[in-house]
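The structure follows.
Every protein chain but one is kept in place in this view of the complex.
On to chain A.
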Amino acid sequence: MEFVSPEGLRLDGRRPKELRALRCQLGPLPQADGSALFEMGNTKVIATVYGPKVADNRSQALHDRAIVKCDYAEAAFSTGNRRQRRGRGDRKTTELASTIRSALEHTILLDLFPRAQIGVSVQVLQVDGSVLGACINAAMLALANAGIPLRDMIAATTAGYLESTPLLDLNFLETTGAGPEVTLALHPNLDKVVVLTEDSTIAAEPFEAVTELAQQGCKAVAQFMRAQLLQHVQTIATVRGLAAL
């Protein structure tokens, strides 16, 4: 099975530098402080935010800033075959959760909420590659939906290197190929990389090209999210009567 045809087309018809279809929904769960559903192609992730509120655990609260608690879960129906539920304490789960948490800690203006706690819960509904990227994006939108002040937007995407071609936004089949998978999250306006993780091994020369591609992808995702947020706000303002139709 070839990942890139001689024509330059991938398995699902995209070219190497194209993102998948992005869709998002803001505020699907009204009882949470903020929530968002984010889809990258077939990968669907829902994120909810509870906070800022008084820390549940007094001993964990910090006196000068808020703490971020992050929860990651994969639904049992998220992959093709129904698989066993991964326990909460599973290594992969905790690692992903801590990655997301540290990304958000860099993004949120925590100093504004001392002794508070912001809880982010991410649940993956369908897996089709690029899961971490979708989680971070969903979390970001949920935070925006909750109205929590952020330093900058954060956008994430995945890039890989198969058949000597850097590919953007891998789907599940491409992830199972023997190539590396680089997830990159950055602040598009500050132009700062927040998260850079890598699976498998990659040689030094293609690494540059792959991260460069990932950064451009992130910027495109950020653009999409910004447009969605603006549209959402526009809708609310119109309903409220604050803005003209």
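Note that a contact is a pair of C-beta atoms (placed from the backbone, for glycine too) under 8 Å apart; a residue touches a chain by one contact, two chains touch by 3 or more; residues count from 1.
We take it that contacts and distances are computed from a predicted model.
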### Query
Name the absent chain by its UniProt protein name; which of "Anaphase-promoting complex subunit 11", "Exosome complex component RRP4", "DIS3-like exonuclease 1" or "CCAAT-binding factor domain-containing protein" is it?
"DIS3-like exonuclease 1"
### Task
Please pick, from A:21, A:76, A:109 or A:196, the residue that touches the omitted chain in the full complex.
A:21
### Task
Check each of A:56, A:163 or A:212 against the chain that is not shown and name the one that touches it.
A:163
### Query
Touching the left-out chain: which of A:52, A:133 or A:177?
A:177
### Query
Of the residues in chain A, which ones touch the absent chain?
1-3, 5-7, 9, 12-15, 18, 20-21, 41-42, 80-81, 126, 128, 162-163, 171-172, 176-179
